Structures are given as structure tokens and as C-alpha cells.
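For this depiction, one protein chain was excluded, whereas all remaining protein chains were kept in their positions.
Entry: chain A
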């Protein structure tokens, strides 16, 4: 992962150098106002090409792999990490990777949550989250978002939620869920739904989130949402996770795999549970909440994947 990223960065740097050269040549000659010479277009195309190249390496959501696949990655790596993976092996049997495109947290959440519903067929949970989604819609309306800008994304998520419940004409299998999660026209729309929900929650409780956001980025809440939550490909931090978990009332466990260790020399894997707060909701009603984590994510600095318990 780290290495791939470095290669990607190096390659991008190489490309941008080429670009500068090209631009320099271009500006001395360019003299027609055709769309064809429109540089923005080229930048976009190049961006898409890089994305397509990445797509070959790993789909948005990967296959389930045994935890040994994770160990194999660090075979000649840090002994602390190796030790921690061994510890993870006591509780977890498998990992499912997601593409490192800046949307990995939301993509993990999407797949892990829908898979949980597919397997549990928990009708009460579906009703509960639907009520919360309705609340999120009201939040965005109250914040002044035009409904037509977000309604398609909401509709598509609710459609997925319906279809993982079995016994309907539109019901889907686990394989189909995986296929859809890899299909950009579904997957990106659901990710965008989560981004809207997250942004709405952060802005609704701006006072609560403000100190955390200032600590992260020195931006105003408004600016943070516009720059770091709503645009696709912007990475998630604990602010995003807290907000999404609160807004939808879904608890998330995150296991941290990094090189930190205790002074005593003993190694343990830190984890954090994001348990939705039930205290303040917009109209005084208490949002229903599932307090037990329904998913466990593996965090390695800069990236999230899904973990499966034994």
C-alpha cells in the first residue's frame, strides 16, 4: 500500500513535469479557442486515466481474504506490526480490502453495513436506519440544500437497503451486492450519500465539531464541509466517522494497526468504538441507536479496510 502510493505519487510527479513542459510549449503557440485545446479537459482526462489504471489493481471493494494475506504484506516489515497482526488473528479471520481512492472509509461502511443487513435480515434495524435517513434529509433541507441536489443519492442508498432484504422481487444475493459495490454508478452514488449525511451532521452540530475541525485543519466548519467532506476522494478522519456514526445511529469499531507500542514493551492492538451519541437530535426526539458495533474496520495510517470476526 505505502509503496504503491509512493510509486503513484512519483508517477504523478513525472507526469506533472511533462505537463509543465507541454504547457510552456503550448502557451507560446496556442491561438485558437477550440474546446480541443481546452486544458481543463486534458487535466480531467489524465485524472480519469490515472483512476482507470488504479482500478485494474483493486476494485472499489475487494474479495474476502484470509488474515494471512495481511501478514504476508509485512513479512519483512516492522516486528511490532507483525506482532499486532498475530494478535488480530486471535479475534479476526478475514480482511476485505477497499481501493485507496480517498473514499475507502465510506466504501467500507457501505459494504460492511449492507452485508450486515443482508446476513442478519434485521427488519427492525432497517426501519430504524430509514427513520434516521429521513432525519438526515430534513437536516439538509434546514441547512438550505436544494433537495434535487441530494435526493438521487438518498434514493439510491434506500434502494440498496431494500434490495438486501430478502423476499422481494428486487432482492439481491451476496454476489450481486459485491457486483454493485464495484459498479461505479452505484458505489459512488452511495459514497456520495454518506458524504451528504456526514456534512449535514457536522454542520447541524457545528458547535460540537468546531474544536475538532480547528485541530485538524484550521478551517471553519462550513469550509471544512465544502472542502473535506462533500467532494469525492477527500479522505475521512475521526470527524467524518463520528458524524456518520451519530447521524445514522450505527456504531463502528476501528482497530488501529500502526507501529506504536507501550513503554513496557508489550504489544497490544488499540481500538476505538465510535458509539453514536443519543443526546441531541434536531427536534428533541431521540434517534434510535444500535450501540453494539455492527462492523469492524482496520485502520492503517491513511487507509481503511473491513475486518471479519472469527
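Note that in this section a residue touches a chain if its C-beta (ideal position, glycine included) is under 8 Å from a C-beta of that chain, and two chains touch if they have at least 3 such contacts; residues count from 1.
As a convention for this text, contacts and distances are computed from a predicted model.
J.: Looking only at the UniProt record of the hidden chain, which name from "E2 ubiquitin-conjugating enzyme", "RNA processing protein", "Arp2/3 complex 41 kDa subunit" or "Glutamyl-tRNA(Gln) amidotransferase subunit C, mitochondrial" is the right one?
T.: Choosing among "E2 ubiquitin-conjugating enzyme", "RNA processing protein", "Arp2/3 complex 41 kDa subunit" or "Glutamyl-tRNA(Gln) amidotransferase subunit C, mitochondrial", the correct UniProt name is "E2 ubiquitin-conjugating enzyme".
J.: Based on the whole complex, identify which of A:68, A:149, A:270 or A:309 touches the chain you can't see.
T.: A:149
J.: One chain isn't shown here. Among A:111, A:157 or A:196, which residue touches it?
T.: Counting the whole complex, the residue in contact with the absent chain is A:196.
J.: Specify the residue from the set A:72, A:214, A:232 or A:291 that touches the hidden chain.
T.: A:232
J.: Taking the full complex into account, what residues of chain A touch the chain not shown?
T.: Chain A touches the missing chain through residues 30-31, 33, 35, 37-41, 43-44, 145-146, 148-150, 152-153, 185, 188-189, 192, 195-196, 199, 226-227, 230-233.
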